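Only one protein chain is missing; all other protein chains are in place.
The block that comes next holds chain A.
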């Protein structure tokens, strides 16, 4: 009868290495959910002048401008930074829908939500299906946020770690002009989105 072959025991170094590996894998697993969330948004990339379907709305970005003073036509609103207005048109696709949030992402990763210092009727207000409305969305950002930025359009659940749709449109912001910026009001658009 054959004897069982004697198993080789791991070396001390191997045992220590395996222990460290197990501890490191555990630490990595515990960190993974918050550092690398699996539920990222479904991002549609677009360009200025191109209609983009991002459920449940269709949006088109027409352009961007910047100024140091914001005006509603009567009063001026100063800022420690600058004002940026993004010209957008939007319509719902199949049933009434809203855009919950828009944000400007600077080159350094900072994201600036639409300002709450001025009315922003293109955000939070309902759009009807296939009825296109157009207006400017206003952002207040530090003065160093000029040049290349990305407009992030989040129709639903912005920033939540749940599957959701978002659109990203790269923009180039010129240096702010001296004239007060009077944002374009939300109104029915004469062109398709």
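We take it that a contact is a pair of C-beta atoms (placed from the backbone, for glycine too) under 8 Å apart; a residue touches a chain by one contact, two chains touch by 3 or more; residues count from 1.
As a convention for this text, contacts and distances are computed from a predicted model.
J.: Quick one: find the hidden chain's UniProt protein name among "Putative integral membrane protein (TIGR02587 family)", "Response regulator receiver domain-containing protein", "SAF domain-containing protein" or "RNA polymerase sigma24 factor".
T.: Going by UniProt, the chain not displayed is called "SAF domain-containing protein".
J.: Which one, A:63, A:124, A:142 or A:177, makes contact with the chain that was left out?
T.: For the chain that is not drawn, the touching residue is A:142.
J.: Over the whole complex, note the residues of chain A touching the chain we left out.
T.: Chain A touches the chain not shown through residues 9, 12, 15-16, 33-34, 37, 39, 77, 79-81, 103, 109-113, 115-117, 140-142, 144, 159, 161.
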